[in-house]
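Missing here: one protein chain of the complex. Every other protein chain is in place.
Entry: subunit A
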Amino acid sequence: MYINDDLARLPPVAQLVVIGNGMAAMRTVEELLKHEGGKRYRITVFGAEPHVNYNRIMLSSVLAGDKQLDEIVINPRQWYEENGIRLITGDEVTAIDRDARTVTSASGICVPYDRLLIATGSKPLAPRIPGLELPGVCAFRDIADVDKMLAAARTHKHAVVIGGGLLGLEAAWGLRQRGMSVALVHLMPTLMERQLDAAAGQLLQRELDRRGIAFFTEGQTKEIGGVDHAERVLLEDGREIPADLVVLAIGIRPRIELAVAAGLEINRGIVVGDDMRTSDPDIFAVGECVEHRGQVFGLVAPIWDQAKVCGARLAGDQAAIFASKALSTSLKITGVDVFSAGALMAADASDEEITLRDESNGVYKKIVLRDGRLVGVVLYGHVVDGQWYLKLMRDKEDVSALRERLVFGKAFAEAESGGAQAVDYEAMPDDTQICGCNGVCKGDIVKAIRTLKLTTLSEVRAHTKASASCGQCTGQVEQILAYAAGVDARATKKTVCDCTEADHDEVRAAIRTQQLKSMDAVRTALGWKKPEGCHKCRPALNYYLLCAWPGEYRDDASSRFVNERLHANIQKDGTYSVVPRMWGGLTTPAELHAIADVAEKFHIPTVKVTGGQRIDLLGVKKEDLPAVWSDLGQAGLVSGHAYAKGLRTVKTCVGKEWCRFGTQDSTGLGVKLEKMCWGSWTPHKVKFAVSGCPRNCAEASIKDLGVICIDAGYDILVGGNGGVDLRATDLLVRVSSEDEVLQYAGAFMQLYREEAHYMERSAPWVARVGIDYVKRRLVEDAEGREQLCQRFLYSQTFARIDPWHERASGAAAAAFQPLPEVAGALA
């Protein structure tokens, strides 16, 4: 099986000594043990650290609290025992005697070898500055460092990380997660400059800045100051940063002292050939300590490849060859997605760079092409296609045919290129569910498209129901359509519905400019195909007219979905749910009594506290609704509009009135916002929240409008939502008074009401128009903001009416009562 000349030189039971118990070393041993030839070795492993083999890469996750130490152990002691490996931990090898073929450890243990594997890894680089010896200064390399950092985080406040590369950023984020105030000093103008171009580096810095890390870029550290403990970091330019903990993460250097002393060939690292042998054929080396064809290694992927080759070689396979491949980097910071591989930018004029930049979504993509081939990619924010790009690079595939689409990612590039795209959906199993709402699988969609010869998205929707509910899977359905029928659904215009050729913006513009004030007028003016429209366009037109002509246009109940018509949410059994408004989440004993009494009186089966700080009464019979509302109304409770495309809840925390961290009266502000905005109709539902401090207990950063109180005032955030397509808010502006918050809220509501498409939440709307646009309209244009707010308040004079009170008083009574019963029976 193997060409065993190499092993023939070995005794029947050969001694393998491994210097190093890290990831590269043990992966090599694992690889070796997979081979028959591996069985003839007696293996001894020396580890300088007192631990078993663990995943060093995950130290960042341990620091950040995402993982426990025991979760990052790769091989427990039992594994060493089971494989007959002698493990000597906490004892560093101090000498290799190549003549005697022995290694000797610090404690004096001397072990003979027939084959030696050096995997001493790397050591952190330290700048040549005063103060490195002070307690409170450490690297970020091993478990002992993490222990120091965690101990500091428990008792101290200020951390300074020196180095804005991968490791430094992960250290900074971990310490921030542990509650420290963190400053990061970086020599270069942008972060991770070896893996990211300037644009992506800046996006990354902005995001981490938002998360509370202070950056000192172009910062050359001069000195770590302190008497008997680190106290501050001094920069060359005179800046001074307080520091109880200083973490050095400026880079690593192969740990080669042993190999140097043993007289092996050394350059930057221990020089190895393609067979992972050093200049001594009985001595192998792998990992961060080696240099292969001029390259040293700091990432795990090529080291796994080295381990594989080295293990095979040790087992006698003389064909195994290590070749360095294109590498990729990613950053382990929760919620920050960064990926890079290959060239960061065009090397010369014949190279091409293609860039996609979507500021408001925090997405940046750049690809570098050379001679029709991908040679580099930098992704920020949306990295799912990273491995796909990497494969294109490694395979040196000709991507000329994909050139225009490549930057948009795999799905888009392949969906449009015929052949390649067929692979993906072809390979997807037929029972893969595409539409979660309606339970439609890929096979159903493809079958419908092919047998019924469907060519448009709306046809596919009609026949399969895929993407007909929440619409999240629309993109996928379009791609399947492209795959199965070769049709590009995206090229077709998004009309309001099949009744018209007009899109939402055209309809809104026509209503305004042509002064159209009824649905019939709109349908006539725009040449509607069906005189009465359909269930899609009627609610949209009704809303657009209501928004455009407050006080003039009369709401059309028959164009409203049942929940909005009946002011309650229909449940699957045909009963309804009732959610009274609790202003800012506040309630009183009297209100709670009223709710309890109603629940008992009407035998309401389920009473539930909602996520929006209110109480939901579920299982109310339709005909009981007016009576339920009447009883609730007696106690002063009004509709919570939990059924409406309008303001739902304003979630608040208790704020400074009670909370020791509270900076402002968040509850009071929430109540004011809710009193101002309740009853309004909007394109889709709207949720607010007000948090009293940056701990953000009210989850304001996933609301349509969120306010986070700070000492100096209020941060106003917009365009977030939870749900299927989670989106965090964008910061709109920081203001200093409640009145300003109220004006911005009113103006934001009105801008959203006037410009978003019906059924479009504020999150996709802000994503579509861009936060910069919203800022231009609301922040930079003070007069426009004032006018928007005035228009909102004017329209609110017609809207702040409790629909429950009206109906409890007899309005629309017939809508809640069935016709009088008649004699008869139906099978």
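Things to note:
In the analysis below, a residue touches a chain if its C-beta (ideal position, glycine included) is under 8 Å from a C-beta of that chain, and two chains touch if they have at least 3 such contacts; residues count from 1.
Going forward, contacts and distances are computed from a predicted model.
One subunit of the complex is not drawn; among "Acetyl-CoA carboxylase biotin carboxyl carrier protein subunit", "Urease accessory protein UreF", "DNA polymerase III subunit delta'" or "Nitrite reductase small subunit NirD", its UniProt record names it "Nitrite reductase small subunit NirD".
Within the set A:P11, A:G108, A:P531 or A:G810, the residue that contacts the chain not displayed is A:P531. From the options A:S340, A:T474, A:S559 or A:S577, the residue with contact to the unseen chain in the full assembly is A:S559.
Against the chain not shown here, subunit A presents residues 438, 452, 459, 462-463, 465, 468-469, 530-535, 538-539, 557-562, 565-566, 570, 572, 574, 814-815, 817-827.
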